[in-house]
Structures are given as structure tokens and as C-alpha cells.
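For reference, the structure discussed in these notes is given below.
In this view, the complex is presented without one of its protein chains, the others remaining in place.
The letters A and B name the chains in turn, as written, and every chain counts its residues from 1.
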Amino acid sequence: MSFSVRKPLFFLTVVGLIVLSFFPLYWLFISSLKPKNELFSMPPKWFTLRPTLDHYVAAFTQQPLDQYYGNSLIVAVLTLVISLTFACMIAYAVARLKFSGKSAVLLLVIATSMFPPMTMVLPIFVGLRDVGLLNTFLGLGLTHAAFSLPMVVWILSALFKEVPQELEEAALIDGYNRLQAFFRIMLPLAAPAMATASILVFVNSWNEFLFAFTLMSEASMRTLPVGIMMFPGEYEFPWSTISAAIVVSVVPLVLVILFFQKRVVQGLTNGAVKG
Amino acid sequence: MRSTSQALHAYKPVRKSRRWSDKSLALLLITPPVVFLLLFTLYPIARVFWMSLHQIVVTQPWLGTPFIGLENYKQAFQDARFWNSTWFTLAFAFITVLFEIVFGLFLAVIANKTFPFRGLVRAAILFPWALPTVTNALTWRWMFNTDYGLFNGMMMEFGWIDKPINWLGDSTLAFIAVCTVAIWKTASFMAIIILGGLQSIPGDIYEAANIDGANRVQAFFLLTLPLLRNVIMVALVLRTLHALQAFDLMYGLTQGGPGNSTESLPMYIHTKAFIDMDWGYGSALGIIMFVLIFAISAIYVKFLYDPD
Partner (left out) sequence: MKKSAFVVLIVALALSLLVSACGGGTSNTGGGTSNTGGAQTSDGKSNSDAGAAKEPVVIEFAAGFDPTGEVVRSIERFNQSRQDIQIKYIEMPQVPNEQLTRYSTWFNSKSKTPDLFIMDVIWPKMFASAGWIAPIDEYVDDEYLKRFWPAATEVANLDGKLYGIQYYMDVGVFFYRKDLLEKYQLSVPTTWSEMEKVSQEIMSKENNPNLVGYVFQGAKIEGATINWLEFLWGMGGDVFDADGKLKVDTTEGIEALKTMQRLVHESKVSPISVAASNPNDNQIVFSNGNAIFMRNWPSYYAAMKGTDVDGKYDIAPLPHTEGFESHASTGGWVLAINSNSKYKKEAAEVMKWLLSDSEQKSIAINASKIPSVRQVFSDPELISNQPLLEKLQPMLEQAKSRPALRAYEQFSRAVQTEVNLVLNGQKEPEQALKDAQTEIDKMNE
């Protein structure tokens, strides 16, 4: 294919992709700005001549969304830290150390994510209640971490392996101990993998509903997804307010994704895996 | 190269007393996370297994909770609805994962190229996945709605159809709708994992291939794909696990309808355990699901994992 045809084709594809990925979010966004009586008009309109911020105001006044934001953030960060720490420990051991039972460990780790979480709701609820961790960030963070751990372990194991062992060996010879070697050599080179895993863990925790709902019954401890589910009525579904709440709740995710995506690229260009 | 470092080791005085041996270090590192997992997931799973061997119907406490061995499992295998939801779940998982890998690859390759606004494109690609499943399902339900939904509205306005399409009321269309939403949402998840792998492939390999006379297509199939093998497998396993456990999507989009045609196995488990309060049976279904997922993952790992 000649170059002059390829470029516009590529460009068109990219634009098409953006539209395809974006339109439901855009639809929600525009719905959150439409006055109520325009919401379900047919044929549907992609714009509105009378935008209003009423629904955003309503969303924040009917429910303390800002508080839920903070709660979701704390839980997500906690989950991230716990799962990354534990996952690094296992992934490093599997990728670098010699011991028998590696496959057993990996299998054990991933086996835990093969179980439908909803069947575990009751035992986990009772367990956390008995140690007093209900309605605490730690309780929910540990739960989210437990469910994220398998995924992170697998991603890190696969990608820790790709970092050549010689670099660490060199550091060890230079007199560093393993921990220092890990932080100085392995971690920076595995940054893309860590960033990828971080995005996944953060978003999973942010969007998780079932356990957040079950373990946090106090209104002040609610996370965003649970807060958003307070809006649907017994029969009504207030799309205007909910659209506003969803748009608001997705913004931090977008920011986190953009932030970590940059890190993925920078990790690559700074400590490149040289053949 | 390994032998070089081993050789190096051999010449270095080993300060055994100050260095942890591999084994004890491994033990130290692995124990805390494993204990954590054992407490959090293995203990509940064990309890669920135990419950599956008993008859536990919460709304009939006068029956007690007698041990009934494998009765629940027998009942499951004779339950038409169980088979129905299982086939649906398998079909759904297989089809969506297949499309997601293809699209994910495509998206990752595009996102890997250098062009202006690359960051924006990357972010756009990730948007679908950032939406929480439940609200996503409900949004699509709105868009698919026969009377006032976006799709019918726009198609009628463009004159493509003159009667509204009953998207969620027709079994086949509903299945397509469910798959479409899943693929839309998760192709980007695949893309981000594959992108991570793509970015660790050094560019010089392609230069070398180019010098050897390979064109881009050949380079892709003969170089890129094999190098991505492990990464794709990780994505495959993770995504299949996820697809087999899909609950929120069907619950929000079709409630398992029309009839029971889009009811996934997790949905059925939820119904049995939480709505019908038959914990014994629900637990058995959960265990069966576990075995199913385990089997499928084992097959993947056996055929695709290259521990190299």
C-alpha cells in the first residue's frame, strides 16, 4: 500500500476508535446536562440547547458524593499498596529464587480468583465482623486486595521474568543485598508492568460493588459505586442525576489512567531493556 | 549467559552467614501473602464446599442442615436451568474473549505507534473499561431500548430501519447485545495488557527483520505474536476467568431475559443463594463453577504457557 493512502486510513481508524470508545460516556455526559424533559426525546439529540448544571447539584446534595469520593480513594490506594506489596513478594520469589513448589504457589494464588466472589460474601462478612473490621477502610481494602492479588501476581511474575537476571547479579556482586538490588534494579525496569498492574487494581477497587456494599453499611463509609446505587428508586430511575454522578465518578479514573500510562512509557525510555 | 553468572558466583567468596539462602528467603517472602490468601479466600472456599455437602434452605429451618453428600451436585446435573446457564456462560466467554483478543491486539498495535495525540487515543481506548460494569450495563440498556433508545432512534432517523428493533426482547439479539457490550468494555483491558508486552519488545528486532527483507505483516505474525505469547496467555486467562464470572452485565442489561436465555451461571448462583435462600445448592453450583474455571485455565496454561 502506498504511503499516501495509509496515513489517512490510519487517521480514520484512530478517529473511528475514539468515537466508538467514547460515545456511551459522551451520551451520559450530554444526558447529565440536558433538562429533564429532553432526556428521552425521540429522535435522540446529541447536543442540547439548554444545558443545565441542576443534575450535578442534585447529585451532590442528595448524596454526599464528595465523601464517597474520598472513601473510594482511600480504599483504592490501600488496595493498591497491599496487593502490590504482597504480589511483589511472591512474584520476585517465583521469578528469581530457586525453590520447589513454584507452580503450586502460582496455582494456589490463581485458584483463589476462580471462585465466584458472591458465594464468599457471607463467610468474609462474618469473619470481618468477628475481628471488628466491618465498616473500616482496612477491612474493605484487604478484601479488594485479596481479589486483586492473583491478577497482579501473574502479571508481575510474567514480566519480572523478562528483566535479565544479570543486572541484579551485577548489583549483588557490587555489594548490595537483595532488597537493595530489588529496589534499584528490578523495580525501575519492571515499572511498566507495575504501572499496568496498578491501573488494573485501582480501577477494579474503585468500581467494585458487591463487597463495598456488604461490608460498609455506615452511610459515611460508603464508596462511590454504592453511593450511586442509592439513586435508583423503587420504580424510578433518575437518569439525569445518575448520569451526573457517573460522569463525576469516572473523572478520577481517567486521571489515574493517564498518569500511569505516562509512567509506562517513561519507564521504557529510561531504563530500557537492552538486548 | 546464565552460566557466566553462575561462574561468577563460583569465584566469589560466599558469605553464607550473611546471605539468606534462596529457600529461606523464598519462605520469608511467600509466607505472608499466602497466609493472607488462605485466610481471605481459601477459608471461605472451604466453607462453601462444606455447605455444598449439606442441605441448607434458610427459609425452611425446621429441616435442619443435614449432611446430604453429593445430592446437591446430582440435583445440579439434572437441572435444565443449570445446563442452560452453563452453556450460555461458556458460549459468551468463548466468543467475547476471542473478539477481545483480536480487537485488543489491534488496539494495542495502534496505541503503540507514535503519532500526535497518542496520549489522547490511549486514554480514549481505556475509557470503556473505566466505567463500572453495573452502570455501564444500565447505560447500554437505555441505548438498546426499543421505544426510546439511542440506537433505534438514530437508525430510524437515518432511515436504516422503519420499525424499532426489539433488541433485548429477542433471544438472539439479546445475546448479541450482551456480547457487544462485553467486547466493547473489555477489548481495552486486553489492549492495555498487550501494550505492556509490546512495549518491552525492543525496536531493534524489527530493524533487523526489516533489513532481512521481512515486510510489516510478516514481522507481525512471525516476530511480534510469538514474543507476545506469554502476555497474551496472561490476558487470555484473566479475561476468561472474568467472563465466566460475569454477573453484573447480564443482571443490568437483560435480567437474564428473554426467558432465561441470557442468564449466566453466576446469575443463577446468586438467585439460588440470595433470593431462594438455598445455600446448600447455591454452594454446590459455586464449586462446580470453580472446577469448570480451573479446568479451562489449566488447559490454557498447558497449551500456551512457555515458561522458557
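We take it that a contact is a pair of C-beta atoms (placed from the backbone, for glycine too) under 8 Å apart; a residue touches a chain by one contact, two chains touch by 3 or more.
In this text, all values refer to a predicted model and were calculated from it rather than measured experimentally.
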item: Visible chains in contact with the missing one; value: A, B
item: Touch criterion as defined above, residue of B:Pro61, B:Pro116, B:Gly159 or B:Gly213 at the omitted chain; value: B:Pro61
item: Which of A:Val19, A:Leu138, A:Leu179 or A:Leu255 contacts the chain that the document leaves out; value: A:Leu138
item: Contact residue for the chain not shown (choose from A:Leu80, A:Val203 or A:Val250); value: A:Leu80
item: Those residues of chain A which, in the complete complex, touch the missing chain; value: 36-37, 40-42, 62, 74, 77-78, 80-81, 84-85, 121-122, 125-126, 128-130, 132, 134-139, 141, 183, 187-188, 191, 213-219, 221, 226, 229-230, 232-237, 263, 266-267, 270-271
item: Touching residues (missing chain, whole complex) on chain B; value: 58-61, 145-148, 164, 166, 168-171, 254-260, 271, 274-277, 279
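Everything that follows uses one rule, which is that only the chains that are shown with their structure count from here on.
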item: Approximate Å spacing (C-alpha centroids) for the pair chain A, chain B; value: 15
item: Chain A residues touching chain B - in the complex, by the definition given at the top; value: 10, 13-14, 17-18, 20-22, 24-25, 27-28, 40, 42-44, 86-87, 89-90, 92-93, 97-99, 105, 108-120, 122-124, 127, 142-143, 145-147, 149, 151, 154-155, 158-159, 162, 164-166, 169, 173, 177-178, 192-193, 195-196, 199-200, 203, 206-207, 209, 225, 228-229, 237, 239, 242, 246, 249-250, 253-254, 257-258, 261-262, 264-265, 268, 272-275
item: Chain A-touching residues of chain B, taken from the complex the two chains share; value: 1-2, 4-5, 8-9, 12, 19-20, 22-23, 25-27, 29-30, 32-34, 36-37, 39-45, 47-48, 107, 110, 115, 119-136, 138-140, 142-143, 148, 150, 153-154, 156-157, 184, 188-189, 192-193, 195-197, 199-200, 202, 204, 230-231, 234, 237-238, 241, 245, 247-248, 266, 269-270, 273-274, 279, 282-283, 286, 289-290, 293-294, 297
